[in-house]
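A single protein chain has been omitted; all remaining protein chains appear in their positions.
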Amino acid sequence: MSGSTFGRQFCITTWGESHGAAIGAVIDGCPAGLTLDASDIQHFLDRRKPGQNQFTTKRQESDQVQILSGVFEGKTTGTPISLIVQNQDQRSRDYGNIASVYRPGHADYTYTQKYGFRDYRGGGRSSGRETIGRVAGGAVASKILSCMGIQVTAYTRSIGDIVVPDDAICYNCINENPLYMPNNEYASRAASYLEECMKSQDSAGGIVECIVTGMPAGIGETVFEKLDANLAKAVMSIGAVKGVEIGDGFSAASSKGSLNNDSFISDGTSVSKETNHAGGILGGMSDASPIIIRAAFKPTPSISQVQKTVDMSGENIELSIHGRHDPVIVPRAVVVVEAMTAITIVDMLFANMAARLDRIIDFYCK
Amino acid sequence: MSGSTFGRQFCITTWGESHGAAIGAVIDGCPAGLTLDASDIQHFLDRRKPGQNQFTTKRQESDQVQILSGVFEGKTTGTPISLIVQNQDQRSRDYGNIASVYRPGHADYTYTQKYGFRDYRGGGRSSGRETIGRVAGGAVASKILSCMGIQVTAYTRSIGDIVVPDDAICYNCINENPLYMPNNEYASRAASYLEECMKSQDSAGGIVECIVTGMPAGIGETVFEKLDANLAKAVMSIGAVKGVEIGDGFSAASSKGSLNNDSFISDGTSVSKETNHAGGILGGMSDASPIIIRAAFKPTPSISQVQKTVDMSGENIELSIHGRHDPVIVPRAVVVVEAMTAITIVDMLFANMAARLDRIIDFYCK
Amino acid sequence: MSGSTFGRQFCITTWGESHGAAIGAVIDGCPAGLTLDASDIQHFLDRRKPGQNQFTTKRQESDQVQILSGVFEGKTTGTPISLIVQNQDQRSRDYGNIASVYRPGHADYTYTQKYGFRDYRGGGRSSGRETIGRVAGGAVASKILSCMGIQVTAYTRSIGDIVVPDDAICYNCINENPLYMPNNEYASRAASYLEECMKSQDSAGGIVECIVTGMPAGIGETVFEKLDANLAKAVMSIGAVKGVEIGDGFSAASSKGSLNNDSFISDGTSVSKETNHAGGILGGMSDASPIIIRAAFKPTPSISQVQKTVDMSGENIELSIHGRHDPVIVPRAVVVVEAMTAITIVDMLFANMAARLDRIIDFYCK
Partner (left out) sequence: MSGSTFGRQFCITTWGESHGAAIGAVIDGCPAGLTLDASDIQHFLDRRKPGQNQFTTKRQESDQVQILSGVFEGKTTGTPISLIVQNQDQRSRDYGNIASVYRPGHADYTYTQKYGFRDYRGGGRSSGRETIGRVAGGAVASKILSCMGIQVTAYTRSIGDIVVPDDAICYNCINENPLYMPNNEYASRAASYLEECMKSQDSAGGIVECIVTGMPAGIGETVFEKLDANLAKAVMSIGAVKGVEIGDGFSAASSKGSLNNDSFISDGTSVSKETNHAGGILGGMSDASPIIIRAAFKPTPSISQVQKTVDMSGENIELSIHGRHDPVIVPRAVVVVEAMTAITIVDMLFANMAARLDRIIDFYCK
């Protein structure tokens, strides 16, 4: 069944395997009139590009995006925007041992069980390269949001056990270190932690946090299409994510009502909340406070340590994965979380436009 | 925009407010031939019924379900199953002060912002009574799953800071205590914790854990319709849930690849995993190990302590919420998490049936 | 798989069988703020009620609708509107011979093949009573449209070979005759035609035409979600419809470009078309001319003449269907076509709201 389309009104359909001819996305439902060129998207893709520092794979992926449709004279036309990135670094190497083995922590076993066989080259469709389409879509979504004064910002909140505390977050620092952490000192500690991991042929995970500011209140539909429900799906669908939380998230479970409730307060003209334990979402709808979402990434499963596993003939074997793998994917995943958040929010902003009859009449009849 | 339907093939549409005439659900896409009567559903609804012990509201809600369609001579016909529960305990009380106030932690403010006004009686559509439809749908989904040897079991993993440790879990104890905890001693401690909360006019949150056993491998679609992504949406859409995790979840973020990877092992005839950090899902598809999902519930926002808030005229006021409220909703939410999990899994089992051409040909042409 | 929900933003889910406890619909995505009570819907349901004249079944179906949710203090709240109609005229008659036979022209055979068995009482889900839910949804959609100055009007264009010619259409006459024809003289002729049918134990078909006025231009999405494509689906989904056409429809196929093209003309302030062969839709979008849609209904399959058929044991038999059946369903189907058209147009009006960035920004940021 189809699983490669996300969104109901602002929709992204992604396609492509790690070692196929190309990888891409079709964005459908982008409104007409958005100024857009390839550089808007390239800027986002460059943020997930590998080979930028010692902690990312040395693979050279230039990942140049081309817009094939949906833009005319520099503006979107309302029709589907087709984006393509050629796959360039496809070494004709020997996948022999990978092809016949179920790598621990990877999708080799499950894909084979589902489909009867799999494209084993570089993980095929389950490769991290699949996120290129997400990021391209997120670039367009972010540009739409910025026209409305909405800003989506993601960063690395933790790597391994190096966690940036609440009171040490410095948004201006995010782009000052290769790990996209909001504190350069913690970034140094995380770098040391990663060096230790690499020395021991191991890998690390971490947490990406994403903040959305400028949201109007009331965005999100009732019951099943809540804003937080859709954000959870959007972020959990990213490979390697094992947990999602909003606002205080899991720590709210051990809090008390008197501490966790955010008091409303009025300055005479507008209503706001004194605190933001809710993370900007109440009853599944935005409350105009910043939305806070957190995603837990597991450690990269490809490690060069010897691991026990099974081959496709059912033999128990030992496996050591060599090659160009990230010791941590979290820094490169920052922009992916940002992209999925932006896509979700655009989609729900559009859904909300039909919420009130008076506003619909105003839209069509004024 | 429509938000009251969940699922793509096995779909549930819920409707109804806390203080309307009735509340219900329509289940569409239930296969023909399932033996079903109201008692199958009633059994599930009774598990979420209030008034069963000291920690749930004293409201009397008999919540008797009636099947209005889709069943003929004791079997489902393949057409929509309409379920209805009359709302009985609708006191004609004075909602005056609630009507004009934004209760902290509730959806009053966001609903009003979205729709221009709200049904303020008992929370309207954002009331916990909305989950009646979910549980009814989950009862049907669970019955389908049990025909296939798949079992979904949820329980209270923690209340406040009382957490049942891994090695103390006793599945047989779940129904032996009113908190649905898998350990009677921890349940006693949690009961004491709740008594303290009630004394201090406060409320508690907690974590619900859900285990799915008997799953075939390969269930879940690629990229956006991953099994874990859909489970995350399903569970996050439940009111008061602020976080969702699969397997080791957030703790995986601070683990290492060598520890977090689950080795595959073969006994000569079948493949399994030595450990289950992944929580039964790899690459978004079931790996045939038990699926483990955890949901964090925030403390009940209705507390009788004085809280600061704002009324609809924009005045800062003080509010004390009296009435019949649960000091913790976690025990009653156990069956809701189970229901949403069961619905999601049925839906994805159906989606998977078209994954392989050979099996499709076998289905139609044998 | 689920088939009982129609629409993407303004959604209707219908449920219920001919002889179950009740029949109903859930309308999801209705905007908040619409003044609505049961009489708005009852007025539409009464138009499809049988027993109103000699050409409709003598069954007494009072079909009183009740609103169970989604309306508060006389206005829609934006949450699902649940509508229910109790089935009252359920004679406990002997369905023995119908139960074991495939009636020609009915869905008995195909339902049995699909589901393995069927609810044979009165056609079950394939009964004409299924349209109650559609009409209820259409009543709400029509009320929304009327707030925007859009009017949907359906009528009987032909019964058997009695066709009202273009130049004899009198919209004011539609409700002056029991056949809902836009010309009383042709209605008399059609009545005579039907009397002949009844005498010869036979039945008739006919054509329903529907006009939509007041449409803004540009409604309908590109490529697959065109306005005409969705109208075609909406109308073809009504039982007994075998053909759908827009504007000149099938006669356009034998026309020429010079005759079929509608010239645009300007009066200095606005653009219109000199003719309307296109039926108000160009490139799948409304062009602000009246939308014209036509649906061909086959003759009622239940006739009392002896027919050849097969029973469920595979024996060739002869069948004579007695009971209370309409000799023609077209007059009662008029309101059903109107309902499906209204639902489709509301849904596409909502979809169009996100078509242009400048209007979205205006919506959220003005």
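Order of writing sets the chain letters: A, B and C. Residues in each chain are counted from 1.
By our rule, a residue touches a chain if its C-beta (ideal position, glycine included) is under 8 Å from a C-beta of that chain, and two chains touch if they have at least 3 such contacts.
Not measured: the values here are computed from a predicted model.
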item	value
From C:Asp28, C:Asp63, C:Glu130 or C:Glu338, residue that would touch the chain that is not displayed	C:Glu130
Residue among C:Gly122, C:Pro182 or C:Gly205 that touches the chain left out of view	C:Gly205
Sites on chain B contacted by the missing partner chain, in the whole complex	8-10, 29, 31-34, 76, 78-79, 144, 147-149, 216, 222, 349-351, 353-361, 363-365
Chain A, residues in touch with the chain not shown (by the definition above)	1-5, 7-11, 13-17, 20-24, 26, 28-29, 32-33, 66-70, 72, 75, 77-82, 84, 114-119, 121, 124-125, 350
Residues of chain C (touch criterion as defined above) contacting the omitted chain	1-6, 8-9, 14, 102, 104-107, 109-111, 113-116, 125-126, 130, 158, 160-161, 197, 200-207, 216-226, 228-237, 239, 241-250, 252-266, 268-269, 271, 274, 277-279, 282-288, 296-303, 305, 307-310, 314-316, 351-352, 354-356, 358
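Basically, only the chains that are shown with their structure count from here on.
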item	value
Homomeric contact chain A-chain C: same or different residue positions, threshold half	same
Distance from chain B to chain A - Cα centre to Cα centre, in angstrom	26
Distance between chain centroids, defined by C-alpha means - chain B, chain C (Å)	38
Whole-Å separation of chain centres (CA-atom averages), chain A against chain C	44
For chain B, residues contacting two or more additional chains	1-5, 8, 14, 114-116, 125
